[in-house]
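The other protein chains are all here in position, but one chain of the complex has been omitted.
Let's turn to subunit A:
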Amino acid sequence: MMTQIRRKHAGNRIVELFEAYLLNHAHGLFSSLGRLTRTPFTSAMTVLVLAIAVSLASSFYIVVANVEQLTGNLESSNQMSLFLHEGITDAAGQKLMEQLQQNPSVAEVKYISKKQALEEFKANSGFSDALNALERNPLPSVIQVLPRNALEHSEDIEKLMADFKQLPQVEFVQVDMQWVARLQTIMLIASRGVLLVSLLLGFAVTFITGNTIRLELQNRQDEVFISKLVGATHAFIQRPFLYTGFWLGFISGFLGWLIVTVMLLILESPVEKLSTLYNSSFELLFLSFSEFLLLLMISAALAVLGSWAVLHYQLRQLKPQ
């Protein structure tokens, strides 16, 4: 009977502890926000600095994402264009094409006559009127050659190129998509660079928040001492400070997103204009909803991490006198 009562009592105490724990978290969440609004100037300064760091990282990210969008649909291939001499007739061109098709290194060939080239150029360039004014067709005939996939190595490509150059009918050879490969490599470097810069900015968010929390801890030293003396655990004492860190990160994440979005909105119409001038259907890419959520989460997590590191170290140092 007694043990039953005692067990029931212990159970109640656990429920009570849990309720108090949740209440304490809720209190920490809201009181830390209230505390931030009580020193509006200091809080605003900190949040702005953090938001700028967040917006820098995310604007680099979105710029790379936009350029990648632009270059992503250009497939890297080693397609070559063999430009033929002026005097080569269509029949001779066709014959050369058939000859090239026999080459085991060649997967596909396509002959584009002078006339076809001109039609295509007129249709795509927007210079049709100017071209009509020309007395004669300035474009050469072209044979497009797609090498076999086996020819991944650039030496093989170069050897093939050298062979084609030897042909008497060919004026010069161009590997069409070399620039795409180069651009894609540049983009790879750029996105890796963005990653590194974002990492640095992430460190900045962590350290700025950590330092803010350190100052806050110093301002509230008495409270920390007294709490320690009445039996508060470190977890209890650091809770409101961690929530302060969380709010700093969360609000900065939101503000950072806002800054990037406003910047993109400002850029949107000139980009659109440029896109029309290029006959392109390019549309400026904004941060998606899931990227927005991710941004909030990352900046809040980094801020909490910075706060935690400082609290973990400093709370041990702070001993009541």
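We take it that contacts are C-beta pairs under 8 Å (C-beta built on N, C-alpha and C of every residue); 3 or more make two chains touch, one makes a residue touch a chain; residues count from 1.
Going forward, contacts and distances are computed from a predicted model.
Chemist: Assign the chain not included in the display its UniProt protein name, restricting the answer to "Aminomethyltransferase", "2-aminoethylphosphonate transport system permease protein", "Cell division ATP-binding protein FtsE" or "Phosphoribosylformylglycinamidine synthase subunit PurQ".
Modeler: Protein name of the absent chain (UniProt record): "Cell division ATP-binding protein FtsE".
Chemist: Where the complex has a chain not shown, which of A:Ala91, A:Ala133, A:Val230 or A:Leu277 is the residue touching it?
Modeler: Final answer for the missing-chain contact: A:Val230.
Chemist: By the contact definition given up top, give the residues of subunit A that touch the hidden chain.
Modeler: Against the missing chain, subunit A presents residues 16-17, 19-21, 23-24, 222-223, 225-234, 236, 316, 319-321.
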